[in-house]
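All protein chains but one are shown at their positions in the complex.
Take a look at subunit A:
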Amino acid sequence: MTFNAFLSLLHGAGVTISVSLAGIALGVPFGLALALLRWQRVPLLAPLATVYVSLLRSTPAVTLCLLIFFALPVIGIEIDALSAAVATLTLNTAAFNCEIWRSGLMNFSRDQIEAARTFGMSGPLTFRRIIFPQLWRTCLPSLVNEMTLLIKSSTAIAVIGVAEITRAAIRIGAQTYDPLPPMLVATGIYIVLVLVFVGLQRFTERVYGHAGGAA
C-alpha cells in the first residue's frame, strides 16, 4: 500500500468521523424530542413520532440513504451527497435514540416528579432541573452503544458516492489488486473510533458518575 493510498484512507476516516459526529450531534437531541412527545402523549405529534420510529427502525440505512438522495430532488429539494449522508444517519439514529430516551423517561421516578410539582415547579423546569440531570446518566451507556452502531453502519452512505473509510479501502484494494492491507487498516480505524467512544463514556461516568441512587 502506497503512502497516497494511506492518506486517502485517512481522508475516508475523516469523512466517517465527521459525518458520524454530525449524525450523533443532531440525532441524540432529535431522539430526545421524539421521546418527550411520546412520553407527554402530545396529541397528534405523539402518534406521528410512534409511526416515525417504527418506519425508520425497519428501513435499512442504505435504502434510507438512496431514498433521501434520489427522492428528495424529485419533490424539488436539491441535496448534496454529504448532506444526504448526515440526514440518513441522523434520521436513522434518532429513531433508536428515541427508544432509549423513552425507556429512561418511563422508568423515571414518578415520586420525584410529583415532589417537583408540589413545590410549584413547572414541567420544563422539572425536566431541566430534576429529570434530565439523572436521565442522561442512565441513558448514556445505551446511547453510546447506539453511537458505535452508527459509526459502523455509516458505511451505508458509500452507496451515494461519499468516500468514507470502507469505500476508500475498496477503491485502493481495486487499484492495487491487494485488498487485504487497506481493509485491515480500515478495520483498525473503526476499532479505534469505537474504543474512543467507549473510553469517553467511561470517563464521563467517572467524572459525573454520581446519580445518587434511590433516595
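The definition used in the following text is that contacts are C-beta pairs under 8 Å (C-beta built on N, C-alpha and C of every residue); 3 or more make two chains touch, one makes a residue touch a chain; residues count from 1.
Operating definition for what follows: contacts and distances are computed from a predicted model.
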Among "Carnitine transport ATP-binding protein OpuCA", "Acyl carrier protein", "Dehydrogenase" or "ABC transporter domain-containing protein", the UniProt name of the subunit that does not appear here: "ABC transporter domain-containing protein"
Hidden partner chain, touching residue among A:G14, A:P60, A:P73 or A:P133: A:P133
Of A:L10, A:L45 or A:A115, the residue in touch with the unshown chain: A:A115
Positions on subunit A contacted by the hidden chain, ascending: 109, 111-112, 114-123, 125, 129-130, 133-134, 137, 210-215
